[in-house]
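Subset of chains shown; positions unchanged.
Order of writing sets the labels: A, B, C and D. Residues in every chain begin at 1.
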Amino acid sequence: MLDSILEQVREGTLDIDDAKERLKTYKDLGFAKLDFHREERQGYPEVVFGEGKTVYQIIEIIKVLKARHRRILATRISPEKAAAIQKEVENLVYNETARTLFWKNAEEQTILYQGYVAVVSAGTSDLRVAEEAAVTVEAMGCEAVRICDVGVAGIHRLLDNLEIIRNATVSVVVAGMEGALPSAVGGLVSHPVIAVPTSVGYGANFGGLSALLSMINSCASGISVVNIDNGFGGGYNAALIHRMANEKRGEQQ
Amino acid sequence: MLDSILEQVREGTLDIDDAKERLKTYKDLGFAKLDFHREERQGYPEVVFGEGKTVYQIIEIIKVLKARHRRILATRISPEKAAAIQKEVENLVYNETARTLFWKNAEEQTILYQGYVAVVSAGTSDLRVAEEAAVTVEAMGCEAVRICDVGVAGIHRLLDNLEIIRNATVSVVVAGMEGALPSAVGGLVSHPVIAVPTSVGYGANFGGLSALLSMINSCASGISVVNIDNGFGGGYNAALIHRMANEKRGEQQ
Amino acid sequence: MLDSILEQVREGTLDIDDAKERLKTYKDLGFAKLDFHREERQGYPEVVFGEGKTVYQIIEIIKVLKARHRRILATRISPEKAAAIQKEVENLVYNETARTLFWKNAEEQTILYQGYVAVVSAGTSDLRVAEEAAVTVEAMGCEAVRICDVGVAGIHRLLDNLEIIRNATVSVVVAGMEGALPSAVGGLVSHPVIAVPTSVGYGANFGGLSALLSMINSCASGISVVNIDNGFGGGYNAALIHRMANEKRGEQQ
Amino acid sequence: MLDSILEQVREGTLDIDDAKERLKTYKDLGFAKLDFHREERQGYPEVVFGEGKTVYQIIEIIKVLKARHRRILATRISPEKAAAIQKEVENLVYNETARTLFWKNAEEQTILYQGYVAVVSAGTSDLRVAEEAAVTVEAMGCEAVRICDVGVAGIHRLLDNLEIIRNATVSVVVAGMEGALPSAVGGLVSHPVIAVPTSVGYGANFGGLSALLSMINSCASGISVVNIDNGFGGGYNAALIHRMANEKRGEQQ
């Protein structure tokens, strides 16, 4: 792009002020700069992190994004905020477990890639984070298959679901407490595992630190870790990989 | 015992000074007080924690203990110290992996109880701690069955050894890094599991903290935890339980 | 079991789909998988961890469990939740200190084993956790003897209760703040001690960390530790041991 | 595989003992169990973690592996150990910066996939870890392009190398101290970033904790993290993704 701009400047088809203007790649809302820097790629949602933003701010952001994007995902939205936002913006789908709002252009296809991402979670209380991961995977145009309540303390339940996990392109593995599930999954599959520690637990859990340290110290290969309770991050990483790995299949058909 | 002393005092069969003398239950070596408080029970070794003690001190302690006890276990003894001690005290058996010295009265039977304790360890580097646990179990007159290198990253290796673990009275489970093995074992057996975190690992392992937190936060029931690298503590707890649980069998035959 | 299944498959008495079906060992409620994997053993309750579950979920789980089990214990149930659940499910007993609900089949005998577990606690504020331990011991069919308010700062109160503690099969010792009680008890008894740190305290207590570190570092042998405030874990471990150690007595009579 | 074994058992072509034998998927060297569980896949090396293993043990392991595998990678090998091992095993290549030994079958092609993995590092002292990542990527049959000394304190050096980083399939980003580089890279590329914190630094660096926390808290999407100094883990994850994403290209030509 730099080459091209320099070229045009030399040829006189672009004057210097315009050349500088070309660098302005975002819209300034006052309270936030919305970024238009990356060219939009098919099926990538724009993401709004809702925590700490007011209903008004979220609505303004979504309105601006709708004009330029085909998919929008807002995370960390409480039910009350969601209701208020849905009144102002049409066609937003709220997922109460994941606490997300999703919008897509009506013509946009939901699933764009073959295969699926496995979203594996250890306990009932980890569902909230796992669902945020799954919704993110789907917002990226990929299929998410959910496998719940398969923590290491009941290893047979994990083994019963092994085939479906093994057939995924990539797994997002969500666990709190001792956070041992990614190690167990990592030892059983040969694809990448994105580990998501959760703050679920009590006592010496220290807000998810125990699970985070477990996962970072995993002796299984092929595991990498995102922040505590960061279901979005887990899902986003998984979908990035899934899309690259499965473009072939999508195109071959 | 208090009743009995008071009784004798009243009956005049024990005078007051003698009564007080009866409370002196240890031998003072200057640098340490050796405790004779507990009545010796069959098969209980006296234990010497070797770390931070000089060869001279260890020899003195062992000599005093030999006069009153039938089993002596010294832990955390380096090969050099062991060689020096063995020169001065006969019939001490050194275990290089566990770094322990053991002595027992020649007539003393080795194994006193039926059944066995399973000593399960995750990786090659955990062997040192696991062996200290196993040697302790044996010093207590119990049989120890070792199952090594069955960490959660290769869960099938654990499953292959499941039957032998399940048939134990109690398991000592030793693991470093993410410390997930006790959770996996705890979910597969119905007997008590003593978890021993090790300092094996690197990076965010923080000297065994990651494994300790994992084990303390385990979602499996029936797990309790001892200090990092405390193989002796793991073995001692297991043998305490094993002896209580298996006296019946021993006596019935 | 694997042998038996393979045998039947070879003999043609079990077809392959049925063999696979045999591995389905839990009921899926959508939000949780209830585990039927272990054969029910006499006097073992099914346990429901109430924290983070809705009243509706707890009721559903209890209903399913009642059909297959003879004892059910639910922990971490607030008084409000308890009242709501008791309206829907009959014969549930609520313990306000322990915050537990307990149900057992009317014909089921309460105490199944001889002897008792000592549940020892340091201060008034540790009672909540100690009671959870005691209720768990009882739910497992064992007798629990409570010894309260015997912290190390008044060591004579502990000594006054020494005999009753010594005569137990196993002790659960509950303490917050400096968490020194398990060390003191551990030095006075020769049976296993399950130490339960509590989050009771203030200042540099760091939510129970001070008590946890104390107990993990105890210089007394025979002590193992469970999570902060994990009264259930303490009681469960103790009862596991008690049952093994006292089956003999139960059967001999 | 289970289906197939059951099938054969029913048909009588496999007897029960043989069926059970099929589960024995590792070779037991006494001090370690070598795992043959996974079918070998083209270009996957067997990996030996050298830290804490003796020269003798490493040699034994490599000898066994050479009989069954076409690529072997040993990490954390000091120059002294490397020299001793190379005397006993032929054709091992030692990388002094990465401290790795690599062996491959003479006929085996080095690079199997199109495209490349970018291995980006912040400072001169991070080179050791970055090189371990790069060597691992290459041992997996992928090309690694190294971009060194582009830490955020000199952001223009990063920008100068932006195009080569953007064209990679996946980036491994290695940084110590404040660990800010993955955030900067993550904001500039649209492919997955594997962040590797290093223990490089001093003062409040706390052995790499500062870099680890930075990376885990990164506000850029598409970043996941492995353990401190875990160059192998970073490279392994990247290669896993690269292979999936680039099989198409390899096959298309």
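We take it that a contact is a pair of C-beta atoms (placed from the backbone, for glycine too) under 8 Å apart; a residue touches a chain by one contact, two chains touch by 3 or more.
Note that the structure is a prediction, hence the values are computed from the model and not measured.
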- line: Full complex stoichiometry, one sequence, with 4 displayed, works out to 8
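Following the convention adopted for this analysis, only the chains that are shown with their structure count from here on.
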- request: Determine whether chain A and chain C, two copies of the same sequence, contact each other through the same residue numbers or different ones, counting it as same when over half of the numbers at the interface appear on both sides.
  value: different
Query: Looking at C-alpha means, what's the farthest chain from chain B?
result: A
Higher-contact pair (C-beta pairs counted), C-D versus B-D: B-D
Query: Taking each chain's centre as the mean position of its Cα atoms, how many Å separate chain B from chain D?
result: 39
Rounded Å distance between chain C and chain D, as computed from the means of their C-alpha atoms: 43
- prompt: In chain A, what residues contact two or more other chains?
  reply: 154, 203-206, 216-218, 221
Message: Please output the residues of chain B touching chain D within their complex, sorted ascending.
response: 124-125, 127, 148-150, 154, 156-157, 160, 200, 202-206
Task: Spell out the part of chain C that touches chain D in their complex, as residue ranges.
output: 3, 6-7, 9-10, 12, 16, 19
Field: Touch list for chain A against partner chain B, complex
entry: 122-123, 151-155, 159, 177-180, 183-184, 186-188, 201, 203-206, 209-211, 213-221
